[in-house]
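Only one protein chain is missing from this complex, and each of the others stays in its spot.
Note that the chains are named A and B in the order they appear, and that numbering of residues resets to 1 at the start of each chain.
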Amino acid sequence: MGHYLRNRLLQAVVVILIIIVGNFILLNAVPGDLVDVLAGRGGDMDADLMASLRARFGLDDPLPIRLLDYIRNVLTGNLGYSWPHSQPVLDVVLQRLPATTLLVILSVITSVFIGTLTGVFAARKAHKLTDVILSMVVLVCYATPIFLTALALMLIFSVQLGWFPLSGLTTAGAEEGILATAADMGRHLVLPVVSLSLFYVAIYARLSRASMLQVLTQDYVRTARAKGVSERGVILGHALRNALLPVITMAGLQITELFGGAVLTETIFGLPGVGRLAYDAVFARNFPLLLGILIVCSFIIVIVNLLVDLLYMKLDPRVELTK
Amino acid sequence: MTLTRRQMLLSSLSTVALATLAGRPAWATIDPVGHEGGTLTFVISPSPQILTSAMTTAGAEQVVSAKISDSLFTYDFDMNIQPQLATSYDVSEDGKTVTFHLRQGVKWHDGTPFTSRDVAYTCMKVWKVLHGRGRTIFKDVTEVQTPDDHTAVFVMTAPSPGMLKSLAAQQTQLLPAHLYEGTDPMTNPYNLKPVGTGPFKFVSFVSGDNLVLEKNEDYWDAGKPHLDKLVFRFVSDPATVTAGLESGEFDLVNQSLLPKPDLPRLEASGKFDITTKGYEFQNEMQMIEFNLDDPVMSNPKVREALAYAIDKQWLVDNVFFGYGKVANTPLHYQLTQLYDETDVPRYDYDPMKAVKLLEEAGYKRGTLELTVDPLPYGEYQNMTANYLREAFRGIGVKLTVRNEDFAGFVKRVYTDRDFQFTVNLLTGGSDPTIGTHRTYWSKSFAKGVGFSNGSHYDSPEMDKILEAASAEMDEEKRIGLYHAFQKLAMTDLPVLPLVAVESVTVANKRVHNHTINAHGTYADFAEVWVDPKA
Partner (left out) sequence: MTAMDTTPDTTAAKARPARPPRFQMLRRTLGTPKGIAGLALLGIVVAMAALAPILFPMGPWAMVGRPYTWPGDGPALLGTDVLGRDMTAAMFWGAQISLLVGLVSASVSLVIGIAVGACAGYFGGRTDAVLMRFTDAVQTVPSFLFTIVIVAVASPTIHSIVLAISLVSWPAVARLMRAEVLSVKKREFVQSCRIIGMTDLRIITTQVIPNALSPVIVIASVLVATAIITEAGLAFLGLGDPNVMSWGTMINLGRPAIRTAWYIALIPGGFVILTVLALNLLGDAINDAFNPHLRKR
């Protein structure tokens, strides 16, 4: 176990290093830099000021030196400085992390719960009308790009019906207190979470239906049935437990995708998350910030993947941790 | 040089002066008649990154920080100087010394008194060094003397008539010397929790989401501001902005953040004030910059042909939904004293003529292929470029539209100069010396510097006119020089003006006094008040 953990962590370090080096090189191929953008935003800067800013931001050193400096800094926990924000990169990222974390966690919980239930239900009614109808609905959800769902939900529920706030994570300047703030955030998060979830609900439903169907025919389930275990007992005690395995794998993938990848949802609903921040950083040529986000996100993802593996091992003792 | 010793009205009279701008009931100040308090929600985009504009010229930073921090002056709709932290000023006979008499009894939000030391520090250490426009405006200032706490004397090597037009909080904002002196202004923590002298104090800032300000109870202009709270929301999606206005979640939107097709509907609903005033500091022009270093574009016949092929009224009507006017000279029509199109060559829509000119230039129908780089800022430049593709197809020119992001555009056009022509949005500013000169003056061409003579236009005659105009103190002569400028610019055609853009502010009718001077929504909002929410 300790050996396994050490191996995995070593791998993670290698992966993050590859990400740093790869992106560093990639980003340096981009035309234009931070100073071009700063100068352009105001539409008014002279060559001297631009040169002095480039020197300050360390943009005029050769690429290998900047890369080595950067890696050295990262190793000491310093992710650099975001000049346009007047703040260290880590501070900027940490301010934006809560919105994304909430969004991701809530959408994973919602979609796993609803999706698995739908799948199990459909599997029990396999090839009956309910199953066919459910499958159709699930297929349409699966085919709808998340940003279209988000746009449609916003048009209907925020604009036409006015049930939910249009954008943002909180009502700025609203009453304080933990409960009030939580309720306020909740209202703001309903539509983004639903938009992100619908697509994944479809995936979990398909997954759990398929694996339930598979599991239900296996010997130990037949044995359990033969022993007179109730249908509910069979499903909860045996089938579901195994059907959950691919669901857990998928949940890990979902977190990986959404941590930083929910750019469209964060944009449409104006959520101050890391995805949107990364997107803006690309166009602002704020590369220390972008790299910082990638590193923080990768770190989280590596941990999530590790947890998924451990959970897997717990649920299915047949899985050996060989890698 | 004429003697210019002027004294301004004392501050107590300033409100009166503004209120007498009669005949414009929608934006003259109206007394709140008992409607004190309340919250105003103001939507802007993009999100500001820092909360002061003393070291940046970016628009979002200007809008929000002008509510927190003051400068020396404000300007009315006709760009006349109004007092803010300077109550009056004197200009010496040779024009090289300007003395500002500062308002007494003003306190920073942390209670420290505001003094001439703050002015001297901000000018010499921040504006002159770090502010893109400040470096030009204050380049001749060698020293700011502080004979006493309430007098600041700017000593210059040459007279600078432009400086007095540029001392508003949206551009040149004063910083508290006691919190900045001895620090690196660019990394000073107070950039994010600003301490100003303005009507509103900083409460909280969530980058990318919102900024909350509250009433400054110790504001120097007693009885103001009227609002209890001023909330900024940063919303990048234009459709969301309209929806928020209609639902009442947002009160005020500036800078044409709304999709133009929504405006007729908002107007028809009768619930909103829609105004194009308050952008006198910007005067944006949509223009085509031809790259004169390009072998095709350097041919004047080709430039003229393209000019004749464009139906500019179509652009005004369909891209800008009527919020703009066809531009026949490089100056924005809002510069009423200088704008003059008599005897200026015109290029009215005439595709037949365009085809003929192209043939004269040696390009038979269907043989010319061009590429355009629209400025990736807002959607209008891209839409115009898309229109051009079809318009040029009509005269047998194949046009490719290039899509790149902002930094890529700046690099390609101004550093690599690897382009044929742009569709650009250029800020003329409150005076041609601020924006327009950069576009036409040969000496402002420098590789790597954005939005500065992108055509690489180099005409000794034009340089002479511009240089004379920027030092001319006599109004009549100045007007004459700028008329010559407009004629020459449209004859040589290094740049083809398309549309004089009108930016739009939309406000819920419960909001009053949001646009009462040239700063529009970039003003300090001390006068703004709201009806209680229905």
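Here, a residue touches a chain if its C-beta (ideal position, glycine included) is under 8 Å from a C-beta of that chain, and two chains touch if they have at least 3 such contacts.
The shown structure was predicted, so the numbers you read here are calculated from the model rather than taken from an experiment.
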Among the chains included here, which ones are touched by the excluded chain in the whole complex?
A, B
Among B:P46, B:P161 or B:P259, which one is in touch with the chain left out?
B:P259
Touching the absent chain: which residues on chain A qualify?
11, 14-16, 18-19, 22-23, 26-27, 29-31, 126-127, 139-140, 142-145, 147-148, 151-152, 155, 159, 206-207, 210-211, 213-214, 216-217, 245-246, 249-250, 252, 256-261, 263-264, 267, 275, 278-279, 282-283, 290, 294, 297-298, 301-302, 305, 308-309, 312-313, 319-323
Which parts of chain B are in contact with the chain that was left out?
237-239, 242-243, 246, 259, 261-262, 265, 318-319, 376, 379, 382-383, 385-387, 389-390, 400-405, 408
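Going forward, only the chains that are shown with their structure count from here on.
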From the C-alpha centre of chain A to that of chain B, how far is it in Å?
39
Given the complex, residues on chain A that touch chain B span 30-33, 36-50, 56, 81, 83-87, 92, 95-96, 99, 154, 158-159, 162, 165-170, 172-173, 267-268, 270-272, 276-277, 280, 282-285
The residues of chain B that touch chain A in their complex are 39, 41, 46, 49-50, 56-59, 130, 132-133, 135-136, 186-189, 191-192, 203, 206-212, 229, 231-237, 240, 243-244, 246-247, 249, 404-412, 415-416, 426-427, 435, 438, 446, 448-451
